[in-house]
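These notes are about the structure you will find just below.
Here the complex is missing one protein chain, while the rest keep their positions.
So, subunit A:
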Amino acid sequence: MRLEYFQMVDKVLALDLEARTLRTANTVPDQSPIFEGHFPGHPLLPGVLLFEIMAQTSGMLLLRLHNYDRMAFLATVDKGKLRTFVTPGQVIEVFSQLVHDGSGFARLKAEGRVEGKLVCNAEVTLKTMPFPAPELRGYLLQTAERIGMPMDASAPAGGPAPASVGNLTHV
């Protein structure tokens, strides 16, 4: 994670286009100015960033399902729970599942775990719309490549797609 740049997602572990799920791995950095204030002597990943990491994993899933033709913005967080502290150096595995793909919005369920233990969960609504700026789509495609989002169009037929270096030629 690069917290100061809001880059919350590090790596795709598994994408299943048929089940409409995505699992990501995300390492909380050892050092960040955020920990100087949150909190002195007791560094914790802020809870809002746990919601952000669930929202971003959900957004990455939705963008992939829509083949990067639309942008997704966080609109609501329902039933959000922050269950325990998350500290520097820990790896958060986030799982997101698309529950409903509506017209101009989508509802997803997400949860985060550290060493198998549930640390956060929520239902998020993402508003979807055409990319408001072309460079934003480019940035998201670069992000997809950085995190190893499988881009092979044949992924759904074989069940979960392995996390591998993204191939953006199929976008």
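Just so it is clear, a contact is a pair of C-beta atoms (placed from the backbone, for glycine too) under 8 Å apart; a residue touches a chain by one contact, two chains touch by 3 or more; residues count from 1.
Keep in mind that, in the parts below, contacts and distances are computed from a predicted model.
Per the UniProt record, the chain missing from the shown structure is "Acyl carrier protein AcpXL", taken from the list "Acyl carrier protein AcpXL", "ABC transporter permease", "Electron transfer flavoprotein subunit alpha" or "Cytochrome d ubiquinol oxidase subunit II".
From the set A:N26, A:S96 or A:T125, the residue in touch with the chain omitted from the display is A:T125, counting the whole complex.
Listed here are the subunit A residues that touch the chain not shown: 75-76, 100-105, 107, 125, 127.
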